[in-house]
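A single protein chain has been omitted; all remaining protein chains appear in their positions.
Letters A and B name the chains as they come in the text, with residue numbers starting at 1 for each one.
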Amino acid sequence: MPITTILIANRGEIACRIQRTARALGLRTTAVYHFADRAAPHVAAADAQVELLADAPTAAYLDVHQLLAAARATGADAVHPGYGFLAENARFAAAVEAAGLTFIGPQPEVIDLMGDKIRAREFAVQHGVPVAPSCTQTGTLDEFVVAASALGFPLLIKAAAGGGGKGMSIVRAAGELRECAQQSAAAATRYFADGRIYAERYVERPRHIEVQVLGDGRGRLVHLFERECSVQRRFQKIIEETPAPNLPSAQRDRICEAAVNLAGAAKYRNVGTVEFILAPDGEFYFLEMNTRLQVEHPVTETVTGFDLVAAQIRIANGEDLWLTQDQVRQRGHAIECRICAEQPEHDFRPATGNIKRLRIPHADGVRFDSGITEGLAVGAAFDSMLAKLVCHGVDRDAAIARMRQALHDLVLLGVDTNVGYLARIFEHPAFVAGQLHTGFVVEHAASLRAAPLAPRERAAILLAAALATDEFRRMAFDIPEPHASIGHWRN
Amino acid sequence: MSRIRSTLNTNTPEFRQNTLANLARRDAFRLRQQTARDARPTRDVERLRKQGKMLPRERLEKLLDPGTPFLELSSLAAGLDYDGEAPGASCITGIGMISGREVIIHADDSSIKGGAWYPLTVKKIVRCLDIAIENRLPVVHLCDSAGGFLPLQSELFPDKHMAGRIFRNQAMLSKLNVKQLSLVFGHCTAGGAYIPALSDYAVIVRGTGAVFLGGPPLVKAATGEIVTVDELGGCDMHTQVSGTCDYPANSELHAVALGREVVAQWERPQKWAIQQTASEPPYYAPEELYGIIPDDIKRGFDMREVIARVVDGSRFHEYQPAYGTTLVCGYANLWGYKIGILANNGVLFNDSALKGAHFIELCNQNATPLVFLQNITGYMVGKEYEARGITKDGAKMIMAQACSRVPKFTVMCHGSFGAGNYGMCGRAYDARLLLAWPNHQIGVMGGEQAARTLAEVKTRQLERDGKALDRGVVEKVYQDTLGAYQEQLSAYYATSKLWDDGIIDPLDTRNALGIAISAALNAPLENPGYGIFRF
Partner (left out) sequence: MTIHLILDGIPATITILARRPALTCRVGDQIWTVAETAAADAGTVVTIDGEAFHLWRVQEGDRVHIKLGTRTFSLAVDDPINAAAQLGGSSNAVRADMPGVVVGVNCAAGDVVRAGHPLLTIESMKMQMTLTAPRDGTIGTVAVKVNESFQKGAVLVVMAAELEATPS
């Protein structure tokens, strides 16, 4: 029986995004929310609302028991997890299905497979998808040094047991390897009580290229081309676009083919994203597969014309894939940037506040996906992303031009955002030239800093602020004549 | 309204000489003013600083709206009295703007003998409050005074217009719904304590502000009670216990900020509707006034040349231009306000007096404020003129002028002698504001005229007594009279005694009148009405 009511186990812009398509398809939605989100737009826009009780706001959206109870209580027959929270939680997917509901996403076992980085990597190797050469220490340090040297330099050495950059170092020459390995091993022991280390070919100036795939779970699968997501800060994407600039088409075909091979081998169901690292020499390596709708899916929608959420629902309804690869075409160029509540000048520290003024840019080829509204409080409880601005153009330059104008036209006041910072990226010659890599933000940190205000600009801002206050306005404008004309005068 | 065609020739030796002389007069005036305002013993200033106090003018500048004018009144009051011990009469008064409201300010000057009230201080404060009553101007008191100057108590305490009048006027103001605010920066002792008590709002500064009928020494002498200033009448006592003051302030700046906020609560005045146009500056350069005013008190000049350098666009609608020509009458605009001007161009004759009386009646019916520009040697004397009724014609002018319902303003441009002073709205006639130029002289008659008159009287006395005519005796009478008059006739003597509301630089006439007219419109306009005109 086709889906009639979707419980959206999420909040913010993605909850609103899913509601939009559901409404267009004539489906009902159930919104869930924590008390802190009671005024959020995703709550009011749904057909039914269920409050999730939890002390910590994020915990509410992770509470499987309450989510399923909410679905039952509101007659939902399907659950859309959005992204984040429980989107890649195989147990949640399984629990949804066990409750007799449709999970709008991949099979739980595929989530499980791709969620385990080592198994996913092995799976990729088995199916001929390139992965970065690597080796894990199994024996003595000497054996490890021999094996690692064989991978070629530069190498990234890290603790086998952990992450977070602990014990991580880059080795550029064979002579440094032993010492670095020893240090990493010591650190690994210290932090993870497991001295084993791991070496991987280190790619300098890598690009992050990912491929959108869509499968029906029965082996029929297409890709919807790649996305370039190299512009990142604090390991999170802030700008995504498609097609990837300066990517030869042969190479693009190879990457997309690799993605299709991997997802096809997993009989992937629903939408998913296969992420790769692209080295300057043209080699690319499988990074991981995201078994969910991506934040940056709108750029793919924009150039292909498909509604990916609608596609998810059709697939979840058990439809066979209705597309063949040659029916997937790209039209023009699309760029997305993520509007975040943060202070770029303070290492992108998250910011909080109240959205006092929101004016959304309206123009051809401009899309604004958000879960915010004027008057909404932006707290520290959730992710700092407030909205996504997506611009379409006949080519990349046209899309960039629209983006600049849209960032100029967007008014979002009351909480610090990265709007000005994003605008500077779109003005940056390296970005305009498509010279992208994941270290872009760090490499260009100095030239991306805001220019100091000219004295006149500074005066304009200060005076505009003063003129916003009653006290100053009264002083400036409520002085009657002839006193105002006489001005400062002493006899 | 057409522009006055100036016939002033700025290339004459006379113009040059006048300019140099009047600039020197202006500089001398500014020097006296600056001394009166700012010359204080370092010791006194340091004492105030140590108490965390601002000087009174610093308080004023913080209190007033920035970029607005302040018309200070009687800046040289008491200048020639008390051996110069009380410059400005130890207080500052003037009209200014606070939080967009026109107010009159009275500020004690504690940098002079602790702000003690001299007799002329009392007179200046009473005049300030009279102006407040006449114009319905809200008052802001900046209190910081040691109290009455006891050695001169007989001259400041007992009479009708002495200290009691301050508090009587405060009560009258309140009855008229005119707001008052006191900012208590220092002590308000004895009578002074009633100033905040009779105000609608009172702010008091913690640590330095105090209000009491008797200070600690007086209390100890009277009852033996030993008490500190703060316990007796400090900020916390009055704002928490007695309720004599309303707002505690942590500092003088805090008091100023609170005061501005209090004034901001007051309703804006409903002024009466005077005829108004957009204002324009005078067409002729006001600086030329210095070349117009004669260096010699006896020399006449065409007052139209003065009008041309004060009013909007130098435009003037002259009334009866061919009749009674020694009194120039007509309409003009000043800072956009329609005004009626009466200006002396010589001695007043029957026709000029009748013309003046008639024009005053026109302005009263027309609701047009009157501006008198005085340079008057009096009404014409002699058998012929008495026979023509110069006295009853002058009486008509005085009647019309004294009974005027419209606000009147007087500027002493040069001489003011004899009964002409009455007809031209001298001090006794309740001009809302009476201002004088530094060259101004005032007296019942001119110095030489008085000396000649008294010498003549002496000669006739000697004749009557049958004594020989002693030229020396007569000459001594002449010289003594001349000397005494020269001192008493001077603008500085007059302003020291508060016979006016202050000396101003002639260039400031336009601004001062603009502020004064604006203030005057706060008071409601009564119906016209006169006594009996003698025909």
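Keep in mind that, in the parts below, contacts are C-beta pairs under 8 Å (C-beta built on N, C-alpha and C of every residue); 3 or more make two chains touch, one makes a residue touch a chain.
Everything numeric in this text was worked out from a predicted model, so none of it was measured.
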Options B:Pro41, B:Pro66 or B:Gly483, residue touching the unrepresented chain: B:Pro66
Which residue of B:Gly207, B:Gly346 or B:Gly389 touches the chain not shown here: B:Gly207
Residue touching the undisplayed chain, where the options are A:Ala24, A:Ala39 or A:Ile461: A:Ile461
Residues of chain B (touch criterion as defined above) contacting the omitted chain: 50-52, 62, 64-67, 205-208, 228-230, 235-236, 240-241, 248-251, 253-254, 256-258, 260-261
Residue numbers in chain A that touch the chain omitted from display: 353-354, 356-357, 359, 404, 407-408, 411-414, 416-417, 419-420, 422-424, 450, 453, 455-469, 471-472, 475-477, 479, 484-485, 487-488
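Criterion: only the chains that are shown with their structure count from here on.
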Approximate Å spacing (C-alpha centroids) for the pair chain A, chain B: 76
Touching residues on chain A, where the partner in the complex is chain B: 474-475, 478-491
Chain A partner contacts - residues on chain B that touch it in the complex: 65-72, 75, 97, 99-100, 102, 264, 279, 335-336, 502, 504-505, 508, 511-512, 514-515, 518
